[in-house]
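Note that this complex is displayed minus one protein chain, with the remaining chains in position.
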Amino acid sequence: MKYVDEYRDGDLAAKIAAAIAAEVRPDRTYSFMEFCGGHTHAISRYGLEDLLPANVRMIHGPGCPVCVLPVGRIDDAVRLARRPGVTLLTYGDMMRVPGSKGTSLLKAKAAGADIRMVYSTLDALRIAEAEPDREVVFFAIGFETTTPPTAVALKLAAEKRLPNLSFFVNHVLTPVAMRAILTAPPVPGERPVAIEGFVGPAHVSTIIGLEPYREFAERHRKPVVVAGFEPLDVMQAVLMLVRQVNEQRAEVENQYIRAVTPAGNVAAQSLVDRFFELRESFEWRGLGSVPASALKLRDEWAALDAEKRFSVETIRADDNPACECGAILRGQKRPAECKLFGTVCTPETPMGACMVSSEGACAAHWTYGRFREHDSLRRAS
Amino acid sequence: MKYVDEYRDGDLAAKIAAAIAAEVRPDRTYSFMEFCGGHTHAISRYGLEDLLPANVRMIHGPGCPVCVLPVGRIDDAVRLARRPGVTLLTYGDMMRVPGSKGTSLLKAKAAGADIRMVYSTLDALRIAEAEPDREVVFFAIGFETTTPPTAVALKLAAEKRLPNLSFFVNHVLTPVAMRAILTAPPVPGERPVAIEGFVGPAHVSTIIGLEPYREFAERHRKPVVVAGFEPLDVMQAVLMLVRQVNEQRAEVENQYIRAVTPAGNVAAQSLVDRFFELRESFEWRGLGSVPASALKLRDEWAALDAEKRFSVETIRADDNPACECGAILRGQKRPAECKLFGTVCTPETPMGACMVSSEGACAAHWTYGRFREHDSLRRAS
Amino acid sequence: MTVRSPIKAYRRKLDLANGRVDLGHGSGGRAMADLVSGIFREAFANPFLDQGNDQAAFPTPRGGRMVMTTDGYVVSPLFFPGGDIGSLAVHGTVNDIAMSGARPLHLSASYIVEEGFPLADLKRIADSMGRAARAAGVTIVTGDTKVVERGKADGLFISTAGIGELPDGLDLSGDRAEPGDVVVLSGSIGDHGVAIMSSRENLEFETAILSDSAALNGLVEAMVAAAGPHLKLMRDPTRGGLAATLNELAHQSGVGFRIEEAAIPVKPEVAAACELLGLDPLNVANEGKLVAVVSPAGADALLAAMRAHPLGAEAAAIGTVVADDQQFVQMTTGFGGGRIVDWLSGEQLPRIC
Amino acid sequence: MTVRSPIKAYRRKLDLANGRVDLGHGSGGRAMADLVSGIFREAFANPFLDQGNDQAAFPTPRGGRMVMTTDGYVVSPLFFPGGDIGSLAVHGTVNDIAMSGARPLHLSASYIVEEGFPLADLKRIADSMGRAARAAGVTIVTGDTKVVERGKADGLFISTAGIGELPDGLDLSGDRAEPGDVVVLSGSIGDHGVAIMSSRENLEFETAILSDSAALNGLVEAMVAAAGPHLKLMRDPTRGGLAATLNELAHQSGVGFRIEEAAIPVKPEVAAACELLGLDPLNVANEGKLVAVVSPAGADALLAAMRAHPLGAEAAAIGTVVADDQQFVQMTTGFGGGRIVDWLSGEQLPRIC
Amino acid sequence: MCLAIPALVTELLPDQMAKISLDGVKKTISVALVDDVAPGDYVIVHVGHALARIDAEEAEKTLALLAEAGALATLEPEGRA
Partner (left out) sequence: MCLAIPALVTELLPDQMAKISLDGVKKTISVALVDDVAPGDYVIVHVGHALARIDAEEAEKTLALLAEAGALATLEPEGRA
């Protein structure tokens, strides 16, 4: 795969690892947050922890739209799907995400709701056209990456005047969440947040460009390196972050120059702008309510808005109080420090946001990395 | 089973057989038509041919509503069932009846049409109420016996104002068909019809009483004995017919006095009259077009009439030209005299009306009686 | 009247170009036989399958012979008076093994489950299946579970296969009926089919009739011991009922049967339900009955042994095998006349006419 | 950071009161293992089933041992690049027999057909099944066909059972892997799953990838001959892929595995399709591959014999068995890091994240 | 045609429905077509509806006539011929 395999080269990885090892100062630690689940996945999937020096610590951020969607919105989707006549379309990732009372789309489907997995937003148009008797609702989730494809479907739905298609919109915003993490008031009794820099989103940045990250460098003095999702991209970004820290710089750098331009995808931005506007605030699993952190359809598209068409009223539902997702997403705890991790909370039966998708911090650690605890224990014994 | 088992007593049957044998004149034959498939069934099922004297010949009439429904009406039902949104309800008997081009409701169902078997007309109401999104069409067939139950369903449908239930009416009339058989012009080259008396309908007569048969006795000088469907009923009726013939009487007699009154079921008659009126003419498989031989819904019930709701236009379709059903139903031929009998025409793949239901003359002979040809051959060889 | 030569029904070839499977193909009648011979017999071509029995006998590498059989269970409803799909899946397969005279040994169970199926029901069925297996003395040694999307199955289907050990010297097969042999039936017919129909929602009648579903291997053991080489064949009259089984056997052995309606046990409630629905008990399914053909010399001993077993208490000689190149199953009715007992054409449907 | 004692994942009990079967229960992962142990193992309780292999071995009355296995085939679509449900139903069952080292002898076939199914397709599938059986040297000795109403099945399901003869002295079982043993894979992974997904309408991608569906009994014979007692076990990584199979084996043998990603053959198109769908080839199904565990002394001979067979041309040693009370399957990634290879949680679904 | 069977009415139900029994087989049917049906009556059941009431006396009469005809035949075994 061109533009993929080059960035998975194990020999080169060993050399970059050596380069990082050569540049880190042994007398200090480096704590970087990779905001995106894509990076978390790459780190876990390729075992980057084994290649990075022990004093470089990666904090897994909340950048997984599946993980952060609050229980109440899952419940909304389940309720929508259970309505007679409604067909709910969803990306496969959402199927197993637990709502409240142990429900999920997978279970609602098993119990009879018409829920179908789609691969593309365009499937929604195809299905709505093919089945005019069904009320087709597209469960739109995702960060800035996934919003433009939803906007394309909205545009086509509006053009085709499909009376039976609507969108349950849950698109959320990356920079706002990054800011929320950085500005969260310290929780009494918890270690203070220690993020010294961000590995910035790959595909989100293809859309939004580099400008939105400038505040983190300039106001918060945190270096940001936008990076691709391949493991060498991540390693190079870590190297660039180490250098910024060592040189006491705080800049927005772009490692992912092959796909990300400073301005981003302007056409996509304006299409998104045509259909969406900011919500006053939105609930994030693990982060709580964050002002202006999500999008909704503009009033002029009310006809396409499933929330309006079906009078969706989200009922707040709480995660398990023992779940440490918040602290983990803020970099204050690690998955294995949660009491539920790997006992009652596993990917089969996730208790919190971070265990839901394979890109969540807890799930990635469970799925790919949990042998490390074991190894360290064995070494200790 | 009270009122059933008494009339299936084999010992008594042997005695009645002896009585008939005692009363028939050896110098002549007796040809009686049992109009009803119910009698045909009893004769075949219980092997009455073995109990009747050889010179008493039973001619199997067209009294099976499944058998006589013409191909064009089956095609109508298939077309109705294939309409998107339509659910066609039918008695099980109709499922395998072939329409034109080898189709049938069973095959249409296999190919995706929503066709369901029901046991009672009331099932139609239940289904229409339970599934308001379906256009439910009840495929109403039958003689005067089955028409009143349809009328009850019509009455309830009208009272409940079910907007999604309609009736595809194919109810036909017994006395009219009897008259058509008696008055059919002789077919050149065929033996003349030789019906000397009728075993009259059992359950039809519970509804219509005895009066309608009077014309056959009085105008056509044919004795009619209304008889029950149990085998002893049939034997007793044969005895009564033999006596009328021997005594040169032609009367309407009632063997089935336990269930048939002279006036019939007046309540049922008036309910039928409220909903139905005569069709100008109707096509019968085997008999051709017969004036005033069937019912249709009165204009005031047009809303319940599937023919009107779906603009049914029956397209005439012919039976296999080699099929001898007409001659068989008129008593001029026997099933085994048809070239197709038992070769290409069997109950699995019926070619004509008489092979369609197990009550048809050909089917009854195939299913229960065909060993007789074989036996007579063997005896001859 | 022209009488022509004996009639052999013309068998229309399967319409392989445009035909579709319909419910008639699954009803144990002629349509099904045509499907099997038109598609499967040719595709799988081998002498074991060609034996045409409900189980195949084959030599084992170490000497001796074994039999193997399979059946799919798609009964609806899954729970019915007198049993459930789990016990039925054991009984049906044990019986198909036992009909060859073999001792059933092991079963396999393949579950195809529809998404949304209640775990409680699954457990109830598996428990019932396990109980039935233990009671029949067989083990379910291997299994498989597949889940299909909602709407792509009818709750649960079970396919069971079974193997058994065939005693030396025993040769029971559907082609062994000879004129003069006696036909024996182990008990009343139609119970299973009526129990199933009574529990179907759309038929809506109530009876106290229970399915006869039972494992017959114990009865068979007693029969083999009592009749020895006089026993020619056994078969369980399941789908298509006694009528289908006798016609199959007539066809396979190239003989006719003459049976006596009065000798065939039918429970009054079964007879009544059949009257209501316009069905003939001869066409109704059984799951705990067998038909045996025995040479006259062994008939009495066989009947005595059967009647001594709880599952054969009502066993009766119902007729004899006759020479008949038409392979008719003829019956003297309780009324004294004669008739043919034919396969049912297509699916068994409640009638109004 | 607090490090606690080694983590044993808490296994939530099946919710037998209110739970329902979902698609995850059929996907070859932990949910399925829970279903089997929570319902079937207890219900059918017997030592043969408890062997926990894809086939059960048992002694035969005349001495010697046989194996029996069953699988339900519900593949959609029924025809896919490289095969169809008919050939698959033979290969899958032949392979489950062969994995024990047994010589496959006979199969049974239970067809559950949806009303309306084209006879032409049925014939094509039966013919393919017959061809696959002849090619694998087995006979389909017995069968059954049921027809269910439209909407109550997904066109056609086939359940196949099979029996085989186990050579004396051979004892291959999933519980025999020991630290130090070598793990061998017979060829590239993911072909079947990708071929199936590429032919699903709603995924809409095109590849030239064919299913690897094949009967492995010939390869197995060569392996047994070459490695003799050094060969410890074999298993075909079907549902759940290589990941599920290695985890099953780790669990059954109470060991861990360490494998090398770089040693596992994956066709570029399979890798590409997996990238597009967000899947891991380790979780994707195979139908013509096997994993073997062999003691180090036999590894070279085994690999040489495998590579000499057309179905093992790409055979590779992919790792070793290690002592690990956590029973982890650990993998050194092509990139040089370490990771766990876990069972897939629930159904394998295309991801966007 | 017109499969129908006599059954015992065991219970009247609302909406002109009734429970019937046929040798222990129970079913709910409509009695809308027959006036004044009462438990203990036998009615002829067709497609879920009662069509007529069985007249017990007339049934006796029929059986008596049958017996008489049978007896006659037995008395004159050779018949009239």
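Going by the order they are written in, the chains are A, B, C, D and E; count residues from 1 in each one.
Rule of thumb we're sticking to: a contact is a pair of C-beta atoms (placed from the backbone, for glycine too) under 8 Å apart; a residue touches a chain by one contact, two chains touch by 3 or more.
These numbers were taken from a predicted model, which means no experiment stands behind them.
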Displayed partners of the chain not shown (whole complex): A, D
Full-complex contact with the absent chain, from A:26, A:84 or A:185: A:26
Sole residue of A:265, A:293, A:332 or A:367 that reaches the chain not shown, by the stated touch rule: A:265
Residue among A:239, A:252 or A:355 touching the omitted chain: A:239
Options A:104, A:206 or A:332, residue touching the unrepresented chain: A:206
Residues of chain A in contact with the chain not shown: 1-4, 6, 12, 15-19, 21-23, 25-26, 36-38, 63-66, 91, 119-123, 142-143, 145-146, 148-149, 152, 155, 201-204, 206-207, 229, 232-233, 236, 239, 255-260, 265, 267-268, 271, 359
Touch list for chain D against the chain that is not drawn: 198, 204-208, 268-269, 271-273, 275-276, 278, 351-353
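Operating definition for what follows: only the chains that are shown with their structure count from here on.
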Partner chains shared by chain B and chain E (touch criterion as defined above): C
From chain B, the most remote chain by mean C-alpha position: A
Chain pair with the most C-beta contacts: C-D
Chain nearest the overall C-alpha centroid of the shown protein atoms: C
Centroid spacing, where centroids are CA-atom means, of chain C and chain E in whole angstrom: 35
Approximate Å spacing (C-alpha centroids) for the pair chain A, chain E: 76
Between chain A and chain B, centroid-to-centroid distance (C-alpha), Å: 72
Of all residues in chain C, the ones touching two or more other chains: 20-23, 115-116, 204, 268, 271-272, 275, 351-353
Shared-contact residues (touching 2 or more other chains) in chain E: 1-3, 5, 22-23, 46-47
Interchain contacts, given as pairs of chains that touch: A-C, A-D, B-C, B-D, B-E, C-D, C-E
